[in-house]
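Right, one structure below, let's go through it.
Apart from one protein chain that is not included, each protein chain of the complex appears where it belongs.
Right after this comes subunit A.
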Amino acid sequence: MAADVHRKKGWEVPNGSLAPGDGQHVERSESPTPGLAQGTEPGAGQEGAMFVHTRSYEDLTSPEDGAAAVRSPEERQGEPAEPTSMEQISKDFSELSTQLTGMALDVEEEIRQSKEGKLEPSPQTTRRDSVLSGKEEEDVTMDAWRMHRKHVFVLSEAGKPVYSRYGSEEALSSTMGVMMALVSFLEAEKNAIRSIHADGYKVVFVRRSPLVLVAVARTRQSEQEIAHELLYIYYQILSLLTWTQLNHIFQQKQNYDLRRLLAGSERITDNLLDLMAHDPSFLMGAVRCLPLAASVRDAVSTSLQQAKAKSLVFSILLSGNQLVSLVRKKDQFLHPIDLHLLFNLISSSSSFREGEAWTPICLPKFNSSGFFHAHISYLEQEMDLCLLLVSTDREDFFTVSDCKRRFQERLRRRGVHHALQEALRTPFYSVAQVGIPDLRHFIYKSKSSGLFTSPEIEAPYVHEEEKERLLGLYQYLHSRAHNSSRPLKNIYFTGPRENLLAWVTSAFELYICYSPLGTKAGAISAVNKLMKWIRKEEDRLFILTPQTY
């Protein structure tokens, strides 16, 4: 078993300690995009970042796993942050809107092409739980199986099945065989192509020795985005085993059956795949905050900060899949991916509801070679507030447990308990609050803070399929905006059921969805108004003053 984490390994450093320090605002864009400099956009932290800087999914899919995404601090300095001005935003957008017109046709056409044939509603996902009910076997020859929108397989390099999203790996071993043949063919040919398009399907391969991950998707996602999801699955496996242990196992025995070690974790992987299909956090590579009055959040953060212990690296309070507060050790940055994995772990297990959990956990983006120990517990029985205290010392249970007690005591003394409870009653806000009639939904991400905000998805996106369809549209726009060969900064998309607009700058990303009856001019003025609203609400929607121990 790998040792506890004390110091980060040299090869992981680029992800961790090179992230911007406190009080440093960063402009990372090479492009002369006009507008807000990073660090001054709405939602940007006033006292530095909470997370490792990432370039959303490029960070995942780049060959060195994002190491290249982080520049040295020297490079960052000397790029002064420009002052924010709403007039500037509006001006930039109006100027750029000509670009939108030119883009529109092109994009529409593409969307229409990729939409050939309406999407069938996805059949009910079979949730399985190998422990409670025994794995529900799905007949591989069944139509239902073929109907699934995205199959995901994990196998070892020796071709042994490790995970299959639908149906048992056993029944799929022949499929796995075919995949292995494909993988080795691609390798042998030294072929750069890591995906195959056929018959409305995309087959995407990601190889992360000693594992091979494969997706067979009928979604409209780009290969890059599918690969990004596969990498999440890979990191999820690492979070249970560590990279070191995983490699050690396969070095000892090439055809090891990893399912034994992962038994019972399929549920966590299933949950992650479902989350990725519903929650834009993963697409945005960012974290959503629980809307909370700044004074309350500050009181919570201070209480958390004061309940510290020597071995603590991160103290995280979350509700559902939203962040309430995060306090970190000075100079240690959490990666949004690691936080997403923690969110997923918590949402896929009810066992944290009782008692106090103390569990080894690897945060693969922070350090994939060792385990932290996490103290996980809910603050109160009927309250959706989960506290995660991440410690470097596995022997430190009682100290860390005492931190929880001290935190709760401080919360009580500060009298914010009630306000927190109130905030938890409405964990999402309605888009109606913005006051733009045609606006249906939006996603706004502040790049420097790694945080995003988004209202509740409301009518007409009531049914699950409708919600997924909306996310699918965002995915599509996102993939176009981040296309590595031809990235687009502004995309205007008109569809039969809604119009969408995407605006990506070096400081933020904004995706809005509005009524199909709205005009483009209307959309642009909506963007303007929305940005003002976000600025006005930013201290409620974001964490502007992250704290350190």
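As a convention for this text, a contact is a pair of C-beta atoms (placed from the backbone, for glycine too) under 8 Å apart; a residue touches a chain by one contact, two chains touch by 3 or more; residues count from 1.
Methods note: contacts and distances are computed from a predicted model.
Missing chain, UniProt protein name, picked from "Ras-related protein Rab-17", "ABC transporter domain-containing protein", "Protein farnesyltransferase subunit beta" or "DNA-directed RNA polymerase III subunit RPC3": "Ras-related protein Rab-17". From the set A:Gly200, A:Gly355, A:Gly435 or A:Pro516, the residue in touch with the chain omitted from the display is A:Gly355, counting the whole complex. Remark: the omitted chain is touched by one listed residue; of A:Tyr201, A:Phe397 or A:Tyr429 this is A:Phe397. What subunit A contributes to its contact with the hidden chain is residues 1, 129, 131-132, 240-241, 260-265, 267, 345, 349-352, 354-361, 371, 373-374, 376, 394-399, 401.
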